[in-house]
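First the structure, in the form of structure tokens, and then the observations on it.
The other protein chains are all here in position, but one chain of the complex has been omitted.
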Amino acid sequence: MKIAEIAEWIGATIEGDESIEITGLAKIEEAQSGQLAFIANPKYAKYIETTGASAVLVDFDFPRSEKTLLRTDNPYFAFLKLAKKFYRQAPQISGVHESAVIGEGTTLGKNAAIAPFVFIGKNCRIGDDVTLFPGVFIGDDCHVGDNCLIYSNVSIREQCKIGDNCILHPGAVIGADGFGYAVEGGRYHKLPQMGIVVIEDDVEIGANTTIDRATLGETRICKGAKVDNLVQVAHNVEIGGHTAVAAQTGVAGSTKVGRYVMVGGQAGITGHIKIGDKAKIGARAGVTKSVPGNIFVTGFPARPFRQEMREHASLARLPELLQQFKQLQKRVQELEKLT
Amino acid sequence: MKIAEIAEWIGATIEGDESIEITGLAKIEEAQSGQLAFIANPKYAKYIETTGASAVLVDFDFPRSEKTLLRTDNPYFAFLKLAKKFYRQAPQISGVHESAVIGEGTTLGKNAAIAPFVFIGKNCRIGDDVTLFPGVFIGDDCHVGDNCLIYSNVSIREQCKIGDNCILHPGAVIGADGFGYAVEGGRYHKLPQMGIVVIEDDVEIGANTTIDRATLGETRICKGAKVDNLVQVAHNVEIGGHTAVAAQTGVAGSTKVGRYVMVGGQAGITGHIKIGDKAKIGARAGVTKSVPGNIFVTGFPARPFRQEMREHASLARLPELLQQFKQLQKRVQELEKLT
Partner (left out) sequence: MKIAEIAEWIGATIEGDESIEITGLAKIEEAQSGQLAFIANPKYAKYIETTGASAVLVDFDFPRSEKTLLRTDNPYFAFLKLAKKFYRQAPQISGVHESAVIGEGTTLGKNAAIAPFVFIGKNCRIGDDVTLFPGVFIGDDCHVGDNCLIYSNVSIREQCKIGDNCILHPGAVIGADGFGYAVEGGRYHKLPQMGIVVIEDDVEIGANTTIDRATLGETRICKGAKVDNLVQVAHNVEIGGHTAVAAQTGVAGSTKVGRYVMVGGQAGITGHIKIGDKAKIGARAGVTKSVPGNIFVTGFPARPFRQEMREHASLARLPELLQQFKQLQKRVQELEKLT
């Protein structure tokens, strides 16, 4: 593909040789002649000097280079558009395999691709263009929207609802019982978990992530939210629209996470609180109380980023302070003797 | 169901309209006319003003209200009893599916419900009223007690023992090899993990939780213990009876956790230590040494709660202290000049 065609297609400006032919995409540090790379993270800017790429996608602030550059507002998004063009995968699953078990009253939409060893319970509604990989379990009375991709060994328990265009990665568990017990007579009594999980449209759920069903009502993952691997979402939680939750994070029961929130990896959010829209929760933060919108919190207990940084910086000076304090005490003692 | 009947059944006192008819249960903040809600967590007390519920289960300390109240010592447990009455699920799996593979010498108890794509190895003993969901794997020589519910894609490796009335949620892995190596010649040599996992009666294991088999002897989860999702229990650990372990916690090898212990989410407990009975481990605590019974520890390294709180509170004042200290140093210097 001619670089001029690419530039036109993604709306980029060419700075350099307009005749280059592009044969594929690659990472800036590994790219070879004929390949197009991108720089979106400043950490990788240095590779412009050494990359073998024939051209590099950058933004308008990137310095001039001897390399041919394609300038665009959002090089990462431009790269994504190209990736979708260059990279097209043959479907691995097609048709409904004879070994699949599909319960009474369940309907499949058009172009359903149902792999071997898939189990679908009774009275489910599976939309058009849905692919279920081997080992998928779907309990009774579930809905799965159109154009969903559900990878191997995913479990979706009874009555849960999955919207359109969702991707569930291998091993994800949707709708297991919430962790709810009443204590009486010195032992735990299990509270029936009578609610469901609702996953709205355009949601992605990571590998081996667990989203528990509600005690009553719903656990809800709203439209466009993206949840990474090994995340725990407890009963009755709501994850707002277009919120991203990085790997190994846990959200405890009944907490409402707002829209456009970003949650870093390995964060923990306690139960029964609210995280405001567009808040940012740092990686490994432990959030112990509600957080307003548009704020960046870090640390444990989570507090505004600047405050936490200041406290941590001061902690590094504490050992020295303790020594200096002793000296000062002595000096004051000396002065007191003199007076 | 008449509220008077409900009150009698759960042993509650009615305060208000005794003629109300209850059609179902709901969360206090979402309940509508005809529904019964409960308040067990003070955070939700405010909803008494606005709830649409026809009646609310509360304890004897809850203030009077215009709403009809059902008073009982343990409203959450009363709610649980009602939930079990109102909420009864049809079985999703019944009979032994023809695709299930059941090894030689394995016996199934009465009313076994064995779903499609279940694999049971040789010489296993599966109790009465056991339900195995699709994709369950049980290795050779395992025992599963009566009345167990084992959800989809659970793996139980060879020789492990599961007691009566256990629930294993989807994707749980029981009896994978412990993480044990001897280093020799600059590389890791795998130590055969020759022990097993024993899960006693009335235990619940969360979705995608992993309980490793012992190197020698047993990893044991004792009677009535409840383990949440994505928990790691390493080889040779013992989790005591009626202990609850919240999600994403990890317990390292050979540690003994006592009875009636509560472990918060995302906690970590190092190997080869003991946690005393009725200890409470805070969420995200990192326990680095043995903890006596009846104590509440938090933070990392975990220490008594009050101490950790005091240290954290003082940390918030440290940046200011550093400034004030400098000023005091100057003042002492001034005084020294004068003398």
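Which chain is which? They are A and B, in the order written, and residues in each are numbered from 1.
To be clear about the criterion, a contact is a pair of C-beta atoms (placed from the backbone, for glycine too) under 8 Å apart; a residue touches a chain by one contact, two chains touch by 3 or more.
The structure displayed is predicted, hence computed values, not measured ones.
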Inset, instruction - Have a look at A:Gly224, A:Gly240, A:Gly253 or A:Gly271 and name the one touching the chain we're not showing. - result: A:Gly224
Inset, instruction - Name every residue on chain A in touch with the hidden partner chain. - result: 25-27, 30, 41, 43, 74, 76-77, 79-80, 83-84, 87, 89-90, 92, 97, 99, 115-117, 133-135, 151-153, 167, 169-171, 202, 204, 206-208, 224, 226, 228-230, 242, 244, 246-248, 260, 265-266, 283-284, 312, 315-316, 318-319, 321-322, 325, 328-329, 332, 335-336, 339
Legend entry - Absent-chain interface as seen on chain B, which is shown: 99, 101, 117, 119, 121-122, 135, 137, 139-140, 153, 155, 157-158, 171, 173, 176-177, 179, 181-184, 186-192, 194, 208, 210, 212, 215-217, 230, 232, 234, 236, 248, 250, 252, 266, 268, 270, 272, 286, 300-301, 307, 310-311, 313-315, 317-318, 321, 324-325, 328, 331-332, 335, 338-339
